[in-house]
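Entry: chain A
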Amino acid sequence: MLEVNELRVFYGDFQALFGIDFHIEAGQTVSIIGANGAGKSTFLKTLCGQLRPRSGSVLFEGRPIGGRPPSAIASQGISMVPEGRRLFPSLSVEENILSGGFSGRNGPWTLERVYRLFPALRLHRNAPAMTLSGGQQQMAAIGRALMANPRLLICDEISLGLAPAVIKDIYAALPQLLQEGVALILVEQDVNTALSVSDYAYCFMHGRVSLQGQPGALSKTAISDAYFGIQ
Partner candidate 1 sequence: MNRPSGYAIVLGTRASRVGLLAAGIGCVVLFTMPFWAGSSTMRLLIEIMCFLTLAQMWNLLAGYGGLISIGQQAFVGVGAYGLFLCANHLGVNPFVAVLLGGLTAAALALPVAVITFRLKGGYFAVGTWVVAEVCRLAVSNVQFLGGGSGQSLTAMRGIPKALRESITFWIAAAITVGMVALTYWMLRSRFGMALTAIRDSEAASKSQGIHVQKIKLYVFVFAAFGSGLVGALYYLNALRISPASAFDLNWVVIAIFIVVIGGIGTLEGPIIGTLVYFGLRELLADYGSWYLMALGLCAVIVMIKWPKGIWGTIQHKYDLCFFPVQRRVRVLE
Partner candidate 2 sequence: MDWLAVVMHGTLAGGGYALFAIGLSLAYGVMRLVNIAHGDFIVLAAYIALVIAVALGLHPLLALPIVAAIMFGLGYLLQRTVLNRVLGTDILPPLLVTFGLAIILQNGLLEVFSADARVLPAGTLATDSVRLGSGLAVGLLPLATLMTAVACTFGLSWLFRRTRLGMAFRATSDDPHTAQLVGIKDKHIYALAMGIAFAVMAVGGVFMGMRASFTPDLGPSYLIYSFEAVVIGGVGSIWGTLAGAILLGIAQGVGYSFGPGWGVLTGHIVFLLVLLFRPAGLFSRSQP
């Protein structure tokens, strides 16, 4: 579904990604792990159109999307739950969820279905978004991304700043997102949680893929070496 080849991304003169190859199929869950500054966010921003690649190709369902504007990519079916949630403060909880619909895509996800997935949101539907707890904000952000009826859902550090019980609840809801063959990219610093739900994993370090494989096949030492870059 998503095919990335030799992706190179720069911030001005500073090179952040050095030729990333990445691959994900429909219905798959792939996690990207790595330390801060490894290039994970840069990679995601490029997929969503917030950054332009300097070279390399990004193909989504056969069509090139590298360099296209974010709103166009959202209409094609890639949806991101951004790092830090980034709900709109001027909008209520319900409006935030509904804002996901601006990409104009049809599909199974509706406001009702999001409320069934996350009942806590229904209680606070008219409250300003920022009055929610961290976990509820994360649910709202996921709900917003789902309203776009994506083919590929990207979750950037959704467990950041949340209590373990809350993280458990959110991850428990993830399988319901994947019913219609939606692919999921999970970016996490919490390696164990991410690997426990993934079909495949990539480890980024210094803008390169330092390790990749099925979670079962990767040993703990291999992962920590690839994560921390011990040579």
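How these were chosen: all candidates are chains of the complex that A comes from, given by their letters.
Everything below uses one rule, namely that a residue touches a chain if its C-beta (ideal position, glycine included) is under 8 Å from a C-beta of that chain, and two chains touch if they have at least 3 such contacts; residues count from 1.
Treat the numbers as computed from the prediction; the structure is a model and nothing was measured.
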*Of the candidates 1 or 2, report the single one touching chain A in this complex.*
2
*Within their complex, state which residues of chain A touch candidate 2.*
48-50, 69-71, 74-75, 80, 82, 86, 88-91, 95, 98-104, 144-145, 148
